[in-house]
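Removed: one protein chain of the complex. Kept in place: all other protein chains.
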Amino acid sequence: MAVAPQTEPLRPIRPPRKRRVNESLSTWRWGDRIAFVLCWASGIALCAIAGGIVLYMAFKGLQYLSFELLTARPQPSADQKASGGFLDPIIGTVVLTVIGIVIATPIAVATAFWIVEYGRPSWLARAVESGIEVVAGTPDIVIAIFGLALFQQGIFSLLSFTAQGGAVFGRSFLTAGAMMSLIALPMVFGATREGLQSVSAHVREASYALGKTKIATIRRVLLPSVKPNISTGAALGMGRIAGDTAVVVVLLGATLRIDPESSFPGVGLLRGTGGTLTSYVYNNSSAGEGNAKEKAYAAAFVLLLIVIGLNFAVDAIAKRGAQTGLESTRLGT
Amino acid sequence: MIDETREAREIREASEPPTVPTAGVGGVGFPALPPPVRRIVVDSPPTVAAPTVADHGLARTARAASGPERMTLDTLSVFYGPKAAVKDVSIGIRQGEVLALIGPSGCGKTTLLRTLNRLTELTATARRDGTIALDGRDIDTLEVTELRRRVAMVFQQPNPFPMSIFDNVAYALREQAMKRPGKSVLEPLVVDALQRAGLYDEVRDDLDRPALRLSGGQQQRLCIARAIATRPEVLLMDEPCSALDPRSTAVIEELIGELRNELAIVIVTHNLQQAYRVGDRVAFMYLGDLVEYGPTEQVFGAPRAQRTRDYVGGAFG
Partner (left out) sequence: MLERLREPWSDRRAERMLGALASVVLLLIVLMIVFVAARAWPSFQHNGLSWFTGKGDVDVQIGNQVNTGAKPTSADYQIGVWPLIWGTVLTTGFAVLIGLAFAIFAAIFIVEFAPGGLRRVVVPVVRLLAAVPSVIYGLIGILVLVPFVNDHLVSEARKKSVQYVINLSGTGLIVSVVILTVMITPIMIAIITDALYAVPRGWKEGAVALGVNRWRAMWTVSVRAARPAIIAAVVLACARALGEAIMLSMVSGSKGFAPNPADGLTFIFEPLRPLASTIVEDAESLNAPAVQASVYSFALLLLFSSLVLSIGAWLAKQPMKKYGIRV
């Protein structure tokens, strides 16, 4: 109810539903208009390129993918057009990813906890953080040949094939997996550290007030609450390992079939050479010796599905973690 | 004890519970109906005859002669989705006057203020009915950028840009022009704006200092200087002193008194004493309705609506 002032009230007749004038480009400067057009052009180009890549890979991949390709082993001939699938590369990708992430996760989590919870002496903490940043920025090819240099020393002869006369080759699933863990380390470390830093101080103080030691707090309180972050980091790391080719080419031999080093079931495989989906695609494209485009497309499609799947896993874990994990630590804030 | 006007007494009697009828079946005399249930009416606070702000003898700056009406609101309603934040408000805003919008939290005064420069359109669910006219012209027919140049706003939290003091004040002047003006053109305008905002003497030695290094009160005055640099017609202020210390508040209130001669000022405040000191006209809003609107002395001294009397007297806040 309006209490109108005593002076003359203005009451214009209410017009029917009118269009609201917003901003029109005519008032903009020249440069602004060009920038506006460029923004729209970039946006449309982005959508077109993204859609193009995804649709093209899906189209070609589904065209050439068949069940027998997934289950048959590659033929050992140089010309891949004839027959054979890529079962070995799939196994190779899985084995390498598992080794890499199994080595990387405990080390990365422990390092993250040490830096956030302890971090003494501080020069050491800063050095470790800078070091991990250096690794994150290092090209994977440099890490690969570092692995070669490292594992060709005699002491590591257990990890790979040793020829007559003691020359250590330095190539095997174990060595490649070890270097892959170095590649995945920064992602798990970063995700864990972010998770730890976002846990509010209340939680830690409550635990100490109950008389728990720091290590007990870490084990019982903090570790469960950053599990979503660790999972996210691990999924990101796995995605990076699965997509990496350089380390495979240098440290795994990039062969078509998995070549165990001896007949011991597990250890022979780990010490042997092999290939992954990435090296298989590389070999079968026109650049490599295989020269079978159809198989390359099919393998690339499978690889893309694996990477997309891992991405979805990251999002799903992050969403679930946000609902249950971190929210429950925000007591009263 | 304040003399109750007839209207006020009627309102008071109407809010008392109805008396119990004593005539019953057979005319015995004891009540036939059970006693009425005591209704707890939420929006009808207890009547308290408290002294008004005017009794405290606070000083008010003399009101200058008011100028022409700059903005007119006609049956303005604002909806956020289905909920009405502002219902059917009609007010005039005159040059030379400060209009103070008061009311408890959630009553719609900030929404009303933000509607005046169409800032509510930044929220997706906001909808508006009714007309707002700037100098006689419906603001819906104006370009939004043009409107916002003529109706400037100062926010509750001081928000100077991450640039130097000079760049902050010159920001609107630079970005609104079609061709970017040179520094020699801008400098006198910037100095003038800082002087009108009462900040020039404190920052004159180094205008290239980062703006975020100033104190809170200085930052707010910088925001005022930035807003008035382009000489707008209306200045909207959304609780400008609520984040500041008393001394800065006093400085800004003095500034408002000086600025009102050239501008029409609308200030939202939850501080009743500030509204009394600074406002020439006061509009009291409650849950989206405009309950009372009039000159300050009348709203604080002799309010017509009971609710105004209660709010002004401190019965609820």
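For reference, chains read A and B in written order, and residue numbers begin at 1 within each chain.
Rule of thumb we're sticking to: a residue touches a chain if its C-beta (ideal position, glycine included) is under 8 Å from a C-beta of that chain, and two chains touch if they have at least 3 such contacts.
Predicted, not measured: the structure shown is a model, and the values here were computed from it.
**Q** Using the whole complex, pick out the displayed chains that touch the missing one.
**A** So, spelled out: the chain left out of view touches A, B.
**Q** Among A:97, A:111, A:192 or A:229, which one is in touch with the chain left out?
**A** For the chain that is not drawn, the touching residue is A:111.
**Q** In the complete assembly, which of A:69, A:90, A:143 or A:269 touches the absent chain?
**A** Only one listed residue reaches the unshown chain, and that is A:143.
**Q** Out of B:117, B:131 or B:218, which touches the unshown chain?
**A** Of all options in B:117, B:131 or B:218, contact with the hidden chain holds for B:117.
**Q** Residue by residue, what part of chain B touches the chain that was omitted?
**A** 117, 119, 122, 145-150, 152-153, 155, 157, 159, 161-164, 171-172, 175-176, 210-212, 223, 226-227, 230
**Q** To test your reading of the contact rule: which positions on chain A touch the chain that is missing from view?
**A** 23, 27-29, 32, 35-36, 38-43, 45-47, 49-51, 53-54, 56-57, 107, 110-111, 113-115, 118, 120, 124-125, 127-128, 131-135, 137-146, 148-150, 182, 185, 213-216, 218, 239, 242-246, 249-250, 278, 281-282, 285-287, 293, 296-297, 300, 303-304, 307-308, 310-311, 315
Everything that follows uses one rule, which is that only the chains that are shown with their structure count from here on.
**Q** What is the distance in Å between the mean C-alpha positions of chain A and chain B?
**A** Chain A and chain B have C-alpha centres separated by 53 Å.
**Q** If you look only at chain A, which of its residues touch chain B in the complex?
**A** Residue positions touching the partner: 1-7, 9-12, 14-15, 18-24, 27, 29.
**Q** Of all residues in chain B, which touch chain A in the complex?
**A** Those in contact with chain A are residues 69, 72, 74-75, 88-92, 121, 130-131, 133, 138, 140-146, 178-179, 289-294, 304-305.
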